[in-house]
Structure formats: structure tokens, C-alpha cells
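Structure first, then comments.
Only a single protein chain was left out; the remaining protein chains are all shown in position.
Residue numbering begins at 1 within each chain, and the chains themselves are lettered A, B and C in the order written.
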Amino acid sequence: MKLELGYIDIKGIRFDDYNAIEDGVLVVDPDELVKPVLEDELIKSAHFEIATPGESIRITPVKDVIEPRVKVEGPGEIFPGMIAKVDTVGSGRTHVMRGMAVVTAGPIVGFQEGIIDMTGPGADYTPFSQLHNLVLVMEMEDSGASAHEYEKAARMAGLATAVRVGELARELEPDEIEVFETPTIAQSYSDELKDLPRVAYVMMLQSQGLLHDTYVYGVDVKRTLTTMLSATEVMDGAIVSGNCVSACDKNTTYHHLNNPVIQDLFKQHGKTLNFVGTIITNENVYLADKLRSSDWTAKLAGFLSLDAAIVSQEGFGNPDTDLILNCKKLEAQGIKTVIITDEYAGQDGKSQSLADADPAADAVVTGGNANQPIVLPPMDCVIGTLDYVDKIAGGHDGSLRPDGSIEAELQVITGATNEMGFNRLSAR
Amino acid sequence: MVKEIERAGLPVVHLCTVTPISLTVGANRIVPTIAIPYPLGNPELSPEDEYKLRKGIVTKALEALTLEVEDQTVFE
Amino acid sequence: MSKFRVVHYINQFFAQIGGEEKADIPPEKREGAVGPGLAFNKAFGDEAEVVSTIVCGDSWFNENLEEAKNTILDMIREEKPDIFIAGPAFNAGRYGVACGSITEAVKTELGIPAVTGMYIENPGADMFREKVYIIETKNSAADMRKAAPKMAKLALKLAKGEEVGASAEDDYIPNGIRKNFFEKKRGSQRAVDMLLAKINGKPYTTEYPMPDFDRVDPQPAIKDLSKVTIALVTSGGIVPKGNPDHIESSSATKFGEYDITGVDDLTADGYETAHGGYDPVYANEDADRVVPVDVMREFEREGVIGKLHNKFYSTTGNGTAVASSKKFAEEIAKRLIADEVDAVLLTST
Partner (left out) sequence: MSKKAYIVVTNNPLVKEQLDETVGVCYFSEDSHRDLLERVRDFVHKGYRILTHPLAGSVKPWETPYRSVMITAKREEKTDLFSLEMIEQAIFALEKSKARPVTLNEKVLADFQIVDFSLIQSALPSAEAHGQH
């Protein structure tokens, strides 16, 4: 499959009474944009705010981060099976509003988490401090609906908003165009590619239940077997996050759209390696599912006649088991494997970092120790609410000090220890 | 623990229920036992039978001490 | 600002006194920098200066460990240094152990910032990496030019009270404490680089080494059981009733040594388990289910074994979390050997 990404650089966002992109500045009419969000009867109130890099702003609790994109050529639309109808995406041309994101904020449950600081020490740890953020703040109706329904309402509101914003880029001339082409099996044996080592990317997706779900073409991943897709499908929103827990190492929808492993494998494709495929597998609660899914990972890797693979993880704790199982079974077939994870080594860095281990995992990239303590100074402006800071992962009673500063662990920060290798943070 | 004592120069027999763990911790002479909460007993047996069971396992462990091993060995 | 005062420790070889034939010289102190000290003075620039150098033969140090440490500590104390550096020892084993020992002693007993350096495979590296900062060097003295600035940089950081970075940043041998830092490339790029190295059989370093699974060679068999003393050791937490030593219920920080002279049977009245890692009912009913004193006494009476050692040792360690027990296992082994025990039955729950 061949996909062209046309990047429209966004250098700022401002509110007005019309919608447009003018000289790289996104202009939106917040009242108009919020209307469809409010049509969902579960959403009591919603409004937009703007957060610019360097401003003294704290966004919390963050649910998802989404990059606006629009399909201008080729089958399907962005977020198939979720916002658009089901249709195979990943070919043709897609416009990307680079440098900005739609961020959804607001509580779904009482222990909601996720902080994005736009300046200060916390900003160094989240990639989203570098983006112009259009923040959709939502409050849920106290209607007795289930947490599942609230999560879905918030998820869909964010995705729909991103799609509406993305539409504004349809007719624009991109600042830069990048082309990605994935080979078929036959093409992967072409003269240019056949002598290069065959490499695949194994992407593990969180799939355990409420606030821990991922959707592929609208399908809840926990009910699927390990499967394959084209890396370009991911760029068109085939994978969507329904994940609200573990701010530091959940993969937001933004991470999926801009999957760094896929980007970096493409850079080497045809040069030092032959990027032959992307395998997606789940992280279920039920142990037999874990065994089966990792068996299938190894089996598909075998079908692809791989020489090597990179495995990325999502989340904390039991996915360590999936990660080690995947790695062990790939290595057992002689497939050279590198895994990407993060660590929970305690505040003092002395605890064992992972919940599982195996000598086969001899090539590990780490996104850092999520337990590292951090003090986030007060910000002039809070988008969302600080009500949940004492209750979020890595916070504790008294985390929120009277002056508005927060004493917590790195795990509170959205995307801080990402396990796709999105960041430069590491640990030794 | 087994490893450090053996490293210091004493032969060690590790009596343990979950032998794969014993293998990972590096024991060289391993004798499997009954259950984690009662490795050398079985509360469901009469005191006499339980003692006999224990004696059997300890005998096996002592025998293991008298046998040369080159590698990690489980004396089933 | 005045310069930091540095004391430097080196062996007879680097002091150019001689090689192995001079390894037995006792410690002596010389004014100013000697040998590699010059490289350090250069690396310290105008921030610090080697004010004196202590030279000691490697054999003398290792054969007179306590005396050597005390004598050298006294020499260092007199100089009132702000910084202590030892070596680097590169791949010299006894020199590495000496550097590690004296660096640790200076750090803990004098409270002075102290740094040493050595090759990763130097036995001193494994012994002291978790206790002191050891700059990683190559395996030969040719690396001095690169090693000295690294050691000087870290020593200055410590002297100024600045925060030490992760091992990869400040070039010390990983000390078991995970520390965050920002790499030059993002994680996915590092993963691709590592994968290419792995595919092509080139060296690469994992960012998180798995807990290590090393092995010990088996000890030879016992020829004649009837002539030997056998000790019982357990990680099942069996203790005299009331747990007099307060052994913790899991990941114990200590072990118990219990005299069983004249004890034929571990009864419910006298013994119990401190172990929190399993259902304690059965061990409390009859501790012989964990530590088989009753059976061993019978074998002793019958002459099957020479003797049951009159002490048993107990601690609590959960099956998989064994790392912490290493230290006291070494101590138990030391005592058993001192008591002329010949073999051990170790029971785990």
C-alpha cells in the first residue's frame, strides 16, 4: 500500500466566529465547533481552550490526544469503523495538521489522570507541550449512565472534533509531502529488497476492559486474534485509543497516528532492512489469551519469514508478561528481537523494573522509570480541574500542595515514558 | 542462597517443591518436596505415615549428597 | 576560589617502583602527584589538585586488608582532602579490589567524595559497583588519557554536591539504581539501531539488563556420610516460638541462628514460622515439615550421618525474590565453614 502524507504546518490557534486555516494559523469558532459535542446527552457541558507551547498552562485530567487529519484521495476516511464507515484505509493521500492536537480533558471516573504542562520541568517529559493544543474540556451529566458510556461519549467527541478540524486542511497545499509504501509478500522479495534482513514491527495494544481498551477499525481488540495490517493504515486512524489509565505509558491516538517505530523502520526500509509487515497483538487479562496471542505473534512472524522484530508495549504490569512471552517465542524461532518498555523501579530506582523477565530479552529499550518523583510548580492557568490530582496514578494524598504545585511521580504526565519509543527519556 | 553457600565450598542439597525455581536460583542437587506450605510433610497423613514420608525425602537428599553431579540435577 | 584538595591512591606499578616483585611494599605517602596523578591534575584544571599520593603494593594490601585500610585511612585523614580517587585499576584484579576497598572505606568512614575506575570484568567491579562510583575503563592502561577526565568530572560533581547523572551519562559502571536521563535519540530510533546491531552481529548494550542467572559449579560428593557433619538451613522462616530475632515475614533483612543441642523434634510449642509467603498453619503445627530435625536426629543416632550440626539457620525468602538473601547466605556459609560443617540440606517452602 502506498500513502502520501501531506503536512500542513500549524503555527498557532485562535478563536473567531469562523473556521479556517490562515497562514498556518488555525482559526476556529468555538461555539460552532462545540455544538455537535453537546448533542450527546451524556455530556453536560463542553468548551474549548487553547494551550500554546511555553505558556504557563496545566491541562488535566487528559483523556486523549488526537492529531487532525483528513483523507483527500483514496478509499475510506479517517478513523474507519469509529467516525467513518468501515473501509480499508492506508492508501492515496492524507493531509496532516502538523504541530497541533485536539486534547480531550475532563473526568470520566473519580481517579482520572494525565497532566500536560505547557512549560516548566513537566513540559520536558511530555511531547504534547510542544504542540498547539485545542483542548476540549468536557463535564459529564450525572445521569446514572455507566462509566463505559461516559468513556465512549468522551472518546467519540474527541475523535469527531479532530475530524471536523481536519476537514479544514482538505484543500490546502501541504508544506511537505512524505510517501510511505508497504510491500506485499511478493514485492518483499524484489531484487532491491531480497538481500536485506526481513523485519516486522509487533505492536502490543492495551485490551483489558473499561478504560483499558483499544479499537482497530472499530473492533475491540481484546476480542481479536493477533493479526496484521499495513503500517499506512495506522496513519489513517485505523487504531484508536480508548485508554484512560496509566497516563505516562498509554498510547494516545496521536501516538498511533504518528507511530515512531513505524516511521523509523520506514527510514531504513530498502537501505539496511526490509520492513515487511506490522503485526498487532493484544494484552488481555485472561492468561490463556496471553499464551494464545503470543503464539500467534510468533506464528505470523514465521509466515513472514522474519529475521528480526521490534516489539512495543503499552501500559503497566501484566503487559510485561505479554511482552516477555512475545519476545521469548520470537527469539525461540531465531528471530532477533528488540523490545521497548518502561520501568517501575520504585522512587529510589532500586526495585526490579518489570513484572516479568527472561534471559531471551537481551535487547531492551526503556522509556524511563515511571516512579521517578517530580515536583510540578504551579501554573498561572489550569485547563480542566485539579480535583483529581491527589487521586491520580503517581499522586498521593497531599500531592497537590496549597500553592498549586504538585508532588508526584512521572507516571502522572501524559506520554512521559511512552513504550513506542516516542521520547528521548531513558534510564540506566 | 543455595548458590552462595555452594560457592563458599559446601555441597548443598536443595529440598524444594517448585523445582523449576530451584533451577533458576542455581541449585545443583535438587530434591523435590511435597507442597509449598509443608515441603517435608503432609497433614492429611497419620503422624506415622507423615514421618515415613519425611524420612524418605531426607534419605533421598542424603543420597544426593553422595553422588557426583556435573550439572544441575533433579533427583526425582 | 581555592582548589579542591585531592588524595590519590595507586599501586607499586603505577608509582614506577616495580612490578610483581615489588607487590609486597607497605603503604607510603608522597607529596604531590605521582604517575597517573599528572593526568588527573591536567583533567582537574584549576578546580582541584592532587596534594598527595598514597602508594601501596597490591599483595601487601590484599594480604593485610584491615591493617592496610586503617593505615591508609590515617594517611588520608591527615591531608584533609575534599576528594579521594583511586586507580584506575584497569584489568588488574588485586589492584581493583584494593581500589574498591579503600574507596568504600573513604566514602563510608571519612565521608569524603571518592571515585575509582576499572575495567568491567575486573573482579573488583562486581564486588564494589553497588557501593562506590567506579568509572568504566578499557582493559589496559592505554585508556588512561580517556579515563582520567571521566573520573575527574564525576569527582568534581560529588565534591560540589551536584546531582550525579545516570550511569550512561557519567560513565560509571551501573550500580543497580535505575536513573532517568534524556538520550540523544528517541526510543524508537534506538530500538532500530539496536536491532540492526543485533542482526549484524555487532556489539550493542541493552538499556535494561535482565536480572542475572549465573551458576556455581557443583561441589564434589560426600564420600562417607557417617563421618560428616550436616547442617540444616531453611528459607522457610522456622524460628523459636515468638520469633526472638524478629525475622521479617518476607524479603528478610537478617537471618536467625538457632541452637538445637538436645532438641529431637521441632514441636508446635517450641517453634513456628515467620514466613509470610505461604499459609503458615501447617508449619506452625509441626516445624519438622520444613526443617526435618526429627528425621536427622534418628539418622544421627543410627550412624547414617556423622553428626547433625547443633545450629540451624533460618530466613525468609520468597521463591523468586532471592536477590536480597545473597548477603546473609555468604555470612551463613562463613559460620558453617568455621564450625567445620561438611554439607548442607537447604529447605525452601
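By definition in this document, contacts are C-beta pairs under 8 Å (C-beta built on N, C-alpha and C of every residue); 3 or more make two chains touch, one makes a residue touch a chain.
Treat the numbers as computed from the prediction; the structure is a model and nothing was measured.
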{"item": "Omitted chain - touching chains that are shown", "value": "A, B, C"}
{"item": "Residue touching the undisplayed chain, where the options are C:Pro123, C:Pro149 or C:Gly276", "value": "C:Gly276"}
{"item": "Touch criterion as defined above, residue of A:Asp29, A:Glu167 or A:Asp289 at the omitted chain", "value": "A:Asp289"}
{"item": "Touch with the omitted chain, as defined above, among A:Val27, A:Leu42, A:Val72 or A:Ala147", "value": "A:Ala147"}
{"item": "Full-complex contact with the absent chain, from A:Thr52, A:Thr227, A:Thr272 or A:Asn318", "value": "A:Asn318"}
{"item": "Interface residues of subunit C (partner: the chain not displayed)", "value": "276-279, 318-321"}
{"item": "Contact footprint on subunit A, counting only the chain that is left out", "value": "109-111, 146-148, 206-212, 222-223, 243, 245-246, 249-250, 284-290, 315-319, 321, 344-347, 351-352, 355-356, 371, 390-391, 393-397, 399, 408-409, 411"}
{"item": "Missing-partner contacts on subunit B, residue numbers", "value": "17-18, 20-21, 35-37"}
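We adopt the following convention: only the chains that are shown with their structure count from here on.
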{"item": "Approximate Å spacing (C-alpha centroids) for the pair subunit A, subunit C", "value": "42"}
{"item": "CA centroid of subunit A to CA centroid of subunit B, Å", "value": "50"}
{"item": "CA centroid of subunit B to CA centroid of subunit C, Å", "value": "28"}
{"item": "Subunit C, residues touching no fewer than two other chains", "value": "213"}
{"item": "Residues of subunit C defined as touching subunit B within the complex", "value": "213-223, 225, 230, 233, 235-236, 278-283, 285-286, 288-290, 292, 294-296, 298-299, 304-305, 315, 317, 319-320, 322, 325-326, 329-330, 332-334, 336-337, 341-349"}
{"item": "Complex contact set, residues of subunit B against subunit C", "value": "1-18, 21-22, 24-29, 33, 36-41, 43, 50-51, 54-55, 57-58, 61-62, 65-72"}
{"item": "Residues of subunit C touching subunit A in the complex", "value": "166-169, 174, 176-192, 194-196, 198-199, 204, 206-211, 213, 323"}
